[in-house]
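So the structure is just underneath, and the comments pick up after that.
Only one protein chain is missing from this complex, and each of the others stays in its spot.
The chains carry the letters A and B, assigned in the order they are written, with residues numbered from 1 in each.
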Amino acid sequence: MKLARYRSVAILLFVCALLLFVCSDASSLAEPPPPQRIVSLVPNITEELYLLGVQDRIVGVTIYCQRPPEAQSKERVGAVVEVNVEKILSLQPDLVIASPLTDQKQIKKLRDLGVRIEIFKAPQDFEGLCTGFLELAQLVGRGHEAREIIARAEGELAVIIGKAKGLPGPRVFVQIGEKPLVVAGGDSFIDDVVSCAGGVNIAHEVKTSVYSREEVVRRNPDIILIAKMGMAGEREKATWMRYETVKAVQDDRIYTVDSYRFCSPTPLSFVESVKELVRLFHGTE
Amino acid sequence: MGLNSKAWWGGWIVFLAGLLVLVGLFSLGVGAVHIPLRKVVQALATGRGTPEYAILFDVRLPRILLGLAVGGGLAVAGVVLQGMFRNPLVEPYTLGISGGAALGVALNMVVGGSAGFGLFSLPASGFLGAFGVMIVVYLLSAGGGQIKLSRLLLIGVMVSFIAASLIMLIMAMTKVQDLHGIIFWIMGSLQEPSSALIRAILFISLGGLIVSLFFAVDLNALSLGEEEAFHLGVEVERLKKVLFLLASFITGCCVSVTGIIGFVGLVVPHLMRLLVGGDHRILMVTSYLSGAIFLILCDTLARLVLAPTELPVGVITGLVGGGLFIYALSRRGESL
Partner (left out) sequence: MKDGSVLAITGLSCGYGKRIVLHGVSFAIEKGECVGVIGPNGSGKTTLLRAISGFLPPRGGTISLEGRELHHMGRRSLAQRVAVVTQAPDIMPPFSVEEFVLLGRVPHWRGLQLLETAKDIEIAAEAMEMAGIGHLKERRMGELSGGERQLVFVARALAQAPHLLLLDEPTAHLDIGHQVQIMDLLRELNREEALTIIVVLHDLTLAGLYCDRLILLHEGRLRAIGPPEAVLTKGVIEAVYQTQVTVMETPLGGRPVILPVAGKNQ
């Protein structure tokens, strides 16, 4: 009798051990190593990769990947829309990250030659930004780090939004193009930044498109934001100063902001942008 | 068959064919990625698998073949049209074909997003647009069964302008992402992933050359005027219709795959006329070969000049072609 019980226990233990073995093997099979040779065709993604700490695995970037400054030392494979297929092939990447802007023909060519390409759509608000960031992180095996960063950003953002809630929300016009005049509509990041900072985008109901200056004058915003730095920004500011009926002109509340940070943010730089706008809208808070 | 004095024809053809092979090899060997000769040999020996092999035979070679097909095709279309109109300023795009193709692609991209309805639909929509324009221009100019050449030319030019304006209208109303796609398509590119499509264009281009050759003698006769050609037994009305459709078809196919690559159809026939004379039999063959050489060289330049950024090949053909043309004219100064 005792022998029979020992035998069943032994079999049970054996089966468990087997299962454990199989499972651990299966799980290691189910987890391929994260990509080690990454080519990024999106400046935004390049920045995010640096944020996730995988910069050593980046083997190629576009000529427009200027941030962070260290990215400029990486091998260049072309522009954002048109890339150099030869160059990419010679780098033997195991992951290429592209955007919907990338030339479809080149994507197909690379795929036909066995290169793995993931296309990341440009997000349009903070939520989408964080989701995309997380996806990217999981792709390169840094999900844990991403979650931490997102949590931090969300936390900070919540605080800022809370503070801004009670304050009066200015009506804002955001310009992202000089000739022609292009407005940041409800589908853009900036719209989200503005609303997080407690402002109201007067062009919220339209998509990002060419806008009429007369319409802006008619809507009479309290603040005008020009997403262009340097000479172009100053020129636009001077142009606006001619329209003296606009409240933003009267109160001298025309500001230029960093277009790159505002239009292609990471979760962290998004929060930075919001902080900057809060400062502009409400003084220091 | 053939005179002693026609032996120099054979000489030109052999020379140009040889030059074509050399240029093709040159283009194969250079690019944004430097591949030294021993690696080329290695790649040939080991076959598929190495990135060098992929670059040489899957990236560069298809471009060279496409350059051959489109350069040759557009040059021959240029010879045919210049012979038909007896006007040296006519080129394959004068009759509005390119405008129609660009319009078709622009519409496709706007409605279906920057990849259109799948990659194969882009050349298809380009071809439909080109074909549509071809039909419209033909019907408008073939009054009473006869084609009046001056009318055909004017209508073609007007349709070209209308198409260009419509494209600009579409571009003004479209999203930024699609705009990129349309503009880059229009600027012309020899990058095409589908090898089936490249084979098709090669076939059409070479076929176009062969068919055109059978009308070369008629074109010689036509160079004296329609009435003179008639007296030499040429069916002038049928000839005009066939030549128009032939040149438009070749052009439409080329444009729908590569976008608009200008100057090849205008400059190459001219230069060859200065070198080999006006007999269309030799002019067609030499123009085909020279057009191929010209386009492959321009594409190579486009890849090299600002590597890793690639310039659109249409930019290079315009600059190089236009420059060559002006140079050749100023040196010769004789009537075209």
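In the analysis below, a contact is a pair of C-beta atoms (placed from the backbone, for glycine too) under 8 Å apart; a residue touches a chain by one contact, two chains touch by 3 or more.
Predicted model only: the values in this text are computed from it and were never measured.
Interchain touches from the omitted chain, evaluated on the whole complex, reach B.
Only one of B:Trp12, B:Phe57, B:Phe184 or B:Phe230 touches the chain withheld from this view, namely B:Phe230. Note on the undisplayed chain: of the listed residues B:Gly18, B:Pro36, B:Gly49 or B:Gly277, the one touching it is B:Gly277.
If you put the missing chain back, the residues of chain B touching it would be 1-3, 6, 86, 213-214, 216-217, 220-221, 223-224, 227-228, 230-235, 273, 277-279, 281, 335.
Quick note on the criterion: only the chains that are shown with their structure count from here on.
Spacing of chain A relative to chain B, judged by their CA centroids, is 42 angstrom.
Interface residues of chain A facing chain B in the complex, by the touch rule stated above, are 63, 76-79, 81-87, 89-90, 92, 100-101, 103-106, 108-109, 112-113, 208, 210.
The touching residues of chain B, when paired with chain A in their complex, are 31-33, 51-52, 54-55, 58-60, 114-115, 119, 172, 176-177, 180-181, 184, 189, 191-194, 303, 307-310.
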